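The complex appears here without one of its protein chains, the remainder shown in place.
Then we have subunit A:
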Amino acid sequence: MAAKRSAASAIVSRVFAATVQGMPAFFVGTLLILLLGVNLGIFPVGGYGSNFGEHLYSLVLPGLAVALTTCPVLIRSLTAALNDSMSAEYTNFALSKGLSRKRTVIDYAFRNAGITGVSILGIQVGHLVGGALVVENVFAIPGVGSLLMEAVLARDYDVVQALTVIFGVLVVLVYLLTDVVYSIVDPRVRLGA
């Protein structure tokens, strides 16, 4: 999205990012329910179904809601990263070497911007878990997030404590994974060096 260079698509992607950035996850969820669930009736408005197929089917809208609330940060940082790598010396070099514009963008700019993308994505997963917490409640999905909210509203201290720790461990694990992926994507980073 951010890679398109024409003025119009740049504005569109910026406006989109700026609009979605401010939408609370539950509002996005509610809008999706209204549009695709109630009015068009394509997807279930909530619940989780009873077998695997129904699980997946009822996860479409929640997934979309979480994705929509997560992508603006990614759009913004990818745009910034692409801007940087487009004006970097190696891009100029690739161009002056006679590579086509397309090749340069794909092989040089994207690969380097992608490194930033990976780490942002890793950090975002932490936020994503929080967003999922909200969305789970909107769509009445029996996940850890709804469990936490139920426990909070029932003032069940033990469950809240346990879930907080579990969430913490999950996020730390994801961060660790990000570091590992990072070292694969970017040959300059070596773990344990």
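Just so it is clear, a residue touches a chain if its C-beta (ideal position, glycine included) is under 8 Å from a C-beta of that chain, and two chains touch if they have at least 3 such contacts; residues count from 1.
To be clear about the criterion, contacts and distances are computed from a predicted model.
Chemist: Quick one: find the hidden chain's UniProt protein name among "Cell division topological specificity factor", "ABC transporter permease", "NADPH-dependent glutamate synthase" or "Transketolase family protein".
Modeler: Going by its UniProt entry, the chain not pictured is "ABC transporter permease".
Chemist: Of the listed residues A:A67, A:I106 or A:V152, which contacts the missing chain in the full complex?
Modeler: That would be A:V152, which touches the missing chain.
Chemist: Check the options A:L36, A:V60, A:V73 or A:L99 and report the residue that touches the missing chain.
Modeler: That would be A:V73, which touches the missing chain.
Chemist: List the subunit A residues touching the unshown chain?
Modeler: Residues of subunit A in touch with the missing chain: 2, 4-5, 7, 9-11, 13-14, 17-19, 21-27, 30-31, 33-34, 38, 73, 76-84, 86-87, 91-92, 95, 115-116, 118-120, 122-123, 126-131, 133-134, 137-138, 148-149, 152-153, 155, 160, 163-164, 167-168, 171-172, 175, 178-179, 182, 186, 188-189.
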